[in-house]
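One protein chain omitted, others in place.
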Amino acid sequence: MNTQITLTGIIVFIERNVYLRFLLVAIVAFIIVSIGSLIELYIERKFWARIMSRYGPTEVGKFGTLQLIADAVKFLVKEDFSPAAADKTIYNLVPVFSVTVSFASLLAIPFDYTVASLFPSSLHPLTFVASNFDPSLLVAFGFFALEPLIVLFGGWAAGGKYTLIGGFRSAAQLISYEIPLVLSFLSVVVLTQSLNLFQIIQTQAHSWPFAVLAFPAFITFTVALLAELERTPFDLTEADTELVSGWNTEYGGTKFLLVYLSEYIRAFAGSAILVSLFLGGWLGPAPIPPLIWLFLKTIIVFTVLVWIRAAYPRVRIDQMLALGWRILIPVSAVWLVLTPFVAHVAMMHGALA
Amino acid sequence: MAFVENIAILMFLFLGGALGFAAEFIPRLFTKPRPTPEKLAPFESGEDPVGTARIRFRIQYYIYAVAFVAFDIVVALAIPWAVGWGYVYWTPIILLLAVMLAVVGYYSAKGDLEWI
Partner (left out) sequence: MIVDVAYYIIVLVTLLSVVGFVVTKDIVRAAGLLLVVLGCVAAAFAFMNSLLLAMIQLMVYAGAVIVIFLFGVMLTRREAPTSRLRQLVCHENLTYLVFAVLLFLLILRASMGLTSPLGYIYVSPQLVATSLYVELRGVVYALAALIGASSIGAIYVVRRDKKHSDSTRGGGVQK
């Protein structure tokens, strides 16, 4: 009996079992998002510091690249504590829930396809693609939309005044910008008549990028995404001069690590969804593989977010709410109804396949 | 369309949950908590905590929540229209969005969306 275990044998074994197959996809997505989060954090610290005429991390490793690893290790070896006033069960479960939900929203982003396209077709790489199903965009968004709950439960359970006020402000902000966010991505759905992010990217191969065809939606989506990710100029939920660190003030050690990680996973997922919806996803000139294109575009979008953070002051809470309710919702709703006409004209002139 | 995407979602949730759980609870086996009353007190800028943290909030937040729930239903109903606009009636969705905008207009005209 031939019991020799070969790489091909393992791949065939995994390919036959749908659970193992998708677990592998999830692991690949996790590796990609981990690398992405590390790069994001490094950009956040270094690029932001350079704009502010500082150096950022310099000591640990070459150009301070190992500083992030050092920080992570430090979080992991910290002692565990729960504040005396905290609701211990909810307080300890919120970080786990947060990272789970943020990670699940990565499912829709076609990283698995871009990885699979690197492998020879003799291995049937396309059976490993999990992101190509019909309402994949909606799945990503459904998990994205659970953030207000994490913020509210986390802020309440920690038992501090700053956390509770920060949680309430965060929730008010997140719910105010969710409506324009959905309405703006729906105008891309109108252009492609599909809720499949995979298909949305493929349509852009034969048409203008949707950032041009749906320009107002692109703008409203970017602004709403900035608010949903709670980044400057909409970071008044963790306005450090008023609320210390917002809802996660009382979270320490590994709990803070998880909360922080899920924040960056969300930023990564949000940037990747923006890239896939409006900027053509993995599409790009040939010599660079699709995986690198998608990754690079995501990181560039994130860098722009960091740039905005460095360049703009924080808005006031009344300005933030007025922008969300009085400008973004009407603009995105009106544009959604106008988009079919744009699609019609674009199809006549060959700008949309 | 097959059932497999549910398995993909399940696997993503499983992996995220397992990693989060491991990252939170395994380091506890190796670290020894040394609680002190100061360490367990809520952070209030170095002062002694005053009163309870379970404060009451203004009704203002509730207005946003009410408007959000109503508009979320509108948006959820807009999703099928955005997929099938080529072969369905447009009047229902236009009416829904118009109602939404009218409610936003009414709220702002009456000053209910103001942050006081």
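The first chain written gets the first letter, and so on, giving A and B; residue counts start at 1 in each chain.
Heads up, the rule we're going with is that a residue touches a chain if its C-beta (ideal position, glycine included) is under 8 Å from a C-beta of that chain, and two chains touch if they have at least 3 such contacts.
None of these values were measured; they are calculated from a predicted model.
Undergrad: Hey, which of A:28, A:149, A:283 or A:310 is the one touching the hidden chain?
TA: Spelled out, the listed residue whose C-beta touches the missing chain is A:149.
Undergrad: One chain isn't shown here. Among A:96, A:116, A:139 or A:342, which residue touches it?
TA: Candidates A:96, A:116, A:139 or A:342; residue touching the omitted chain: A:139.
Undergrad: For subunit B, which residues touch the unseen chain?
TA: Residues of subunit B in contact with the hidden chain: 1-3, 5-6, 9-10, 51, 54-63, 65-70, 72-74, 76-77, 79-81, 83-84, 87-89, 91-93, 95-96, 99-100, 102-103, 106-107, 110, 112.
Undergrad: Could I get the residues of subunit A that touch the absent chain, sorted low to high?
TA: Residues 19, 87, 89-90, 133-135, 138-139, 141-143, 145-146, 148-149, 152-153, 156-157, 164-165, 168, 171, 175, 178, 195 of subunit A touch the chain absent from view.
Here is the rule we use: only the chains that are shown with their structure count from here on.
Undergrad: Would you pull the subunit A residues touching subunit B in the complex into a rising list?
TA: Against subunit B, the touching part of subunit A is residues 18-19, 22-23, 25-27, 29-30, 76-85, 92, 95-104, 106-107, 130-131, 133-134, 136, 138-139, 158-165, 168, 171-172, 175-176, 178-179, 182-183, 186-187, 189-190, 193-195, 244, 249-250, 253-255, 257-258, 317-318, 321-322, 325-326, 329-330, 333-334, 336-337, 340.
Undergrad: So in the complex, the part of subunit B that touches subunit A is made up of which residues?
TA: Contacts found on subunit B: 1, 4-5, 7-17, 19-21, 23-24, 27-28, 30-35, 37, 39-45, 49, 52-55, 57, 61, 64-65, 67-68, 71-72, 75, 78-79, 82-86, 90, 93-94, 97, 100-101, 104, 107-108, 113-115.
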